[in-house]
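Sending over a structure as structure tokens; questions will come in a sec.
Note that one protein chain is taken out, while the other chains of the complex remain in position.
Think of it as A, B and C in the order they're written, each chain with its own count starting at 1.
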Amino acid sequence: MAINYLNPLFEVVRNPDRCIKCRVCERQCANEVHHYDPDLDRMVADETSCVDCQRCVTLCPTRALKIRPNENQFRENGNWSQQIMDEVYKQAGSGGVLLSAMGNPREYPVYWDKILLNASQVTNPPIDPLREPMETKTFLGKKDQSIHYDENGKAVYEKNPYLELDVPIMFSAMSFGSISKNAHETLARAAQELGTYYNTGEGGLHKDFYKYGANTICQVASGRFGVFKEYLDTGAAIEIKMGQGAKPGIGGHLPGMKINEEISKTRMIPKGTDAISPAPHHDIYSIEDLRQLVLSLKEATNWEKPVIVKIAAVHNVAAIASGIARSGADIIAIDGYRGGTGAAPTRIRDNVGIPIELALASVDQRLRDEGIRNNISVVVGGSVRCSADVVKAVALGADAVYIATAALLAMGCHLCRSCNTGKCNWGIATQRADLVKRLNPDIAYKRLVNLVHAWDHEIKEMMGGMGINSIESLRGNRLMLRGIGLTQKELDILGIMHAGE
Amino acid sequence: MNYVIIGNAAAAVGTIEGIREVDKTGKITVISEENYHTYSRPLISYWLMGKVTDKNIYYRSPDFYEKNGVETMFGCRAVKIDTASKSVVLSDGNTIPYDKLMVATGSKPFVPPMNGMEKIASCHTFMSYDSVKAIRSEITEGSKVLIIGAGLIGLKAAEALNEYKADITVVDMADRILPSILDVRAGSIMQKHIESKGTKFILGTSVDEFSEHSAKLKNGATVDFDMVIIAVGVRPNTELVADAGGKVERGIICDLTQKTSLDDVYAAGDCTVSHDASSDTDKILALLPNAYMQGEVAGRNMAGVETRYVNAIPMNAIGFFGLHIITAGSYDGEEYVEENGNNYKKLVFKDGLLKGYILMGDVKRAGIYTSMIKERIDLKDVDMEMLKDRPQMMMFGKARREEKLGGIFR
Amino acid sequence: MLKKEGETRIPAGCAISGFINRSGRRTNGSVIVNSIACMHDRSNGLGGGYAGYGIYPEYKDQYAFHVFYDSNEARIKTEAFIDRHFDVINLSRIPTRKHPNITDEPLIWRYFVNPLPTKLQESQLDERTYVARCVIKINDKIDGAYVFSSGKNMGVFKAVGYPEDVGEFYRLDEYDGWAWTVHGRYPTNTPGWWGGAHPFALLDYTIVHNGEISSYDANRRFIEMFGYKCNLLTDTEVITYIIDYLNRRLGMPLEDVAKVIAAPFWSEIDSGRFSPEEVEKLRHFRNVYSSLLITGPFSIILGFNNGIMALNDRLKLRSMVAAEKGDTVYVSSEECSIRTMSPDVDRIWSPRGGEPIIVTLDK
Partner (left out) sequence: MKKVYVNEDWCLGCHLCEFTCAAANSGAPDMIKAFAGGKKPVARIQIEEGSAVNFAVQCRHCELHPCVKGCISGALSVKDGVIVCDEERCVGCYTCVLSCPYGAIVIDGAGHKIRKCDLCTQNSQGEPACVKACPNNAIVFEER
């Protein structure tokens, strides 16, 4: 056997004084790290396959386990980090493209953390959300301002299709296939209870979930998986996926081994075949083609449903957004470069795209400069991590946010970033029946509802502090924001002043 | 309502508890020849072994009669049922009137006539608290004990006396032990196990003649003893019902409500004939659970709520010297056998049903098999491989599991 | 160096007062001056101002521009602009009275103008939009010039100082109007700039406002999409533009304007007290005009060509009382000020948050 250059990334630390050899770690590890050795009468670990998903740590009833980074060190090198070296070894061994999952983990600046919020003092009162109404209901869609009054003084106006959100938070696209059926059920039920929407992703909609249609956004992606009339009719809105923050410019690939009976039916492709979404929509090579698809989908659904166009945040996002705002679409969803994925080439995930904060700021300003902000609602995603991020996004100009990674965390995901292996120990990014069952939607949906409720409470607290009692008065209210530690260029792009100004 | 119960063991307690499920106030009188609070007859061997104390031999708590409003007449022997006047006549001539009468008289040891029996220095049966108390008072370390009968009672006696380091010999006419519950192979495993603990067996022969301290066997051997225990079987106490004109065959005949052929007279326990659902035959099922449940059913009927006793089958849970046996049903049918050391399993199938089983050694969860026999579960509905592997709920379909375990009925 | 309005956003507390006579009877300006004088402590001497309606009956068909000039140069530039776009019927300095507390006054001029028909036609705008655009243009483009009043048969008078002093300064006892509003200012960080005093006016819309709206930048960034330019960064300015947009440009009656800017809470909309049709409209308003919702404390009196509207924010975070005496309706931050104008009113009440009081001239 050749030399294995790859070191285990992690060490399993087991406290023998605490281990009772119940073997729950062994039973729960899909990577088969733990074993009971009857000769030694103790648990042993093969760390090479450990991904640090923390399932064993979490379930160990005596807290006997710890997973920590392997202390083994290559010789220190400021340029050639151990990770870079490991990747070279990996590729020298495999000859393949490096694959990763979930969002870009690199230490790029997080602009959310460099923006501070305002609060009222003296000259106007903060509002206590426990005593006064505090509103977070949000409408998404074109906002046609025209109105006239008939001879009886009755207002006459036209209504554009819209989405109505009780909280300005939706669950962004994750396909059935990339995540499990139970994960989909969790999202659907949570969206229903929360009065918001989840997104099918590009994998179609399982028949069992048609009943959640009123809270479902049906995605149409370049692979067109599972897209047919009834699917489009079932959802509350249609999303055309042009790109994804985690992998701008490339398509998707769900390996055939994950295409089981149910996924095959839902995606309308043969069992066991790879599901490959092309990088572009082959009927959209330009903006006018997009307009045709938007209008076709509207025509197909009787002009009753808002159409969302989702793009990855790339360098000229503002111009693209301007085009989309004039395409007939009702909502634009922009996905930042930290957005998650079930699988992406590592280099793309870590090096392509721009931060959502900057993309949002420039898109919102551009649309206002062109006087077309009303044509379209702006939804942003790609690492909205907490309620403060939501507040900052809305104040920068977003109508609502998409969350996905946070939603998965609520379900138990520990961001081990191994979704692509299909062996998710938390039952989320897997199709293995024994693993899928680990995600009990009864528990998970309540956790997800709790999370969003908690965020909603916090959003209301922060709004109240600013003296704002309705989310629409926060939208685009950049005076409520100040930058900290940002350059003038960054401040200009964000359209905010520096703290102290 | 005036209830009278003759007898004070499991069937009697079942009757009391059955009556009280329905009728909280009616008068209940218990007439018992034995002068004890109700005690568990099977516990006498454990008592003799010292595993059960005087306090714990009792089948129900000391306040059982008080709590259930029961009047007791201990040390009183019923000699006659006067159906005309609806009363029980006692040996002292007193009469006890009843509205509903329970005959739970149980059985007595069968002692066959044998030559020279009257010469035996110490001869006991093994059926009552008094009998083991008498044995206890005589037994000493090294005592030579001859047990006649290698059935359940004889071997339980042997196990108990082994605690006293007695020198035990068991003689039985049959050529194997426990023939009523074990097949040849299982009997042989158990025999070896018991022998390994020091008990000797002389099988296939019987006593030709006793003298004071020895027995000459028909096969020519002689066995010396300090004590003889006769454990060849029991006979139901049916006289009271028979004398009153009630229908009696091998035991008292009852209908499904446990009523005898006499009006307002019920019977339960070892004195009655039961219907074995596994073999569809009538037989005496001298088993404590059976006695209790018959009593309970009878009690409910006596108190006016019609209840039927069905699905009785022969079944035994017993162990000797740490080797446990659980058996149930009948052994007539197609067999599946597994053997591994002291572990022995036999499953008997007939008519697409599990009819009976023997588990020895590993007896875990045997009740699942028992329920299959009692509930006549079609083998088509179970996973046969799992069934053969071990008793498990997994062998049933999801729907049945949900019904059984989840309380979800579809 | 302190920044003035337009360079930074200045929150301010204030007092407001106003009244209207429904039958169009004109009342002397001294009445409104007295009403604000009694709320002296609500101002801090950094701004006061008035709007009077019906004060120029002799020029009732002309737009009356009141203009501050920092310099003659600015005046010359502005007058050239006005000449290019309007036919000037009359021009003069606005008469003032020397007052010890009013200092550093700019040049204050008044023009009664008609739009030049050719220019108006060229612009393809309706007349009022044309005038508004011109006013916005002067204010935005000509350094040192500021048109602070531009309606017909009405005028705004404002200055840095206590409002009662401002009233004397402008000799309001020499004007009679069927409606008056007044504002006393308590800004927290301004050096005091005459243009920054209230009322804020565009055409005949004037706003006096007490409050500090928390929705300011959301409103500003939205309304600026429609050709407005919020130079002053003040609440009154953006509120005026919003009302101008909704009322004048979209044609929305003031009752509905109130339902946009002080929209009922969802809990009220869903409470069942509105008809299904009304619920549908309110939902539509909250969807489509959501960026024009004003949150945070405000009490405003809007003056317009034939009436006034008083409105509180929907939580009523600022005081405002209203009263009626005969055919006159009074609105003020405090009851005491109403009592100075009419000691024994027929009815006095505290309007609920979000419920407008709209009073117009009888036909």
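Quick note on the criterion: contacts are C-beta pairs under 8 Å (C-beta built on N, C-alpha and C of every residue); 3 or more make two chains touch, one makes a residue touch a chain.
Bear in mind the structure is a predicted one, so any value in this text is a computation, not a measurement.
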{"item": "Among shown chains, those touching the left-out chain", "value": "A, B"}
{"item": "Touching residue (missing chain; options B:Met73, B:Ile177, B:Ile326 or B:Leu387)", "value": "B:Ile326"}
{"item": "Hidden-chain contact residue, picked from the options B:Gly14, B:Gly106 or B:Gly187", "value": "B:Gly14"}
{"item": "Contacting the left-out chain in the complete assembly, out of B:Ile139, B:Ala157, B:Val170 or B:Leu288", "value": "B:Leu288"}
{"item": "Hidden-chain contact residue, picked from the options B:Ala215, B:Ile252, B:Ala298 or B:Ile368", "value": "B:Ile368"}
{"item": "Residues of subunit A in contact with the chain not shown", "value": "17-18, 20-24, 27-28, 58-59, 61-62, 433-434, 437-438, 440, 442-443"}
{"item": "Residue ranges of subunit B at the interface with the undisplayed chain", "value": "10, 14, 40, 42-43, 46, 51-52, 56, 58-61, 288-289, 292-293, 296, 315-319, 322, 324, 326, 328, 363-368, 370-371, 374-375, 391-394, 398, 401-402, 404-408"}
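To be clear about the criterion, only the chains that are shown with their structure count from here on.
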{"item": "Chain with minimal offset from the mean of all protein Cα atoms", "value": "A"}
{"item": "Chain located farthest away, centre of subunit A as origin (C-alpha)", "value": "B"}
{"item": "Inter-centroid spacing, subunit B versus subunit A (mean Cα positions, whole Å)", "value": "70"}
{"item": "Between subunit B and subunit C, centroid-to-centroid distance (C-alpha), Å", "value": "104"}
{"item": "CA centroid of subunit A to CA centroid of subunit C, Å", "value": "47"}
{"item": "For the subunit C and subunit A complex, residues of the former touching the latter", "value": "9, 11-13, 188, 211-219, 221-222, 224-226, 250-253, 256, 263, 265-267, 281, 284, 286-291, 293-297, 314-315, 317"}
{"item": "In the complex with subunit C, residue positions of subunit A that touch it", "value": "120, 123-125, 127, 132-133, 135, 137, 139, 141, 143-149, 153, 155, 157, 159, 162, 368, 371, 373-374, 397, 466-470, 472-480"}
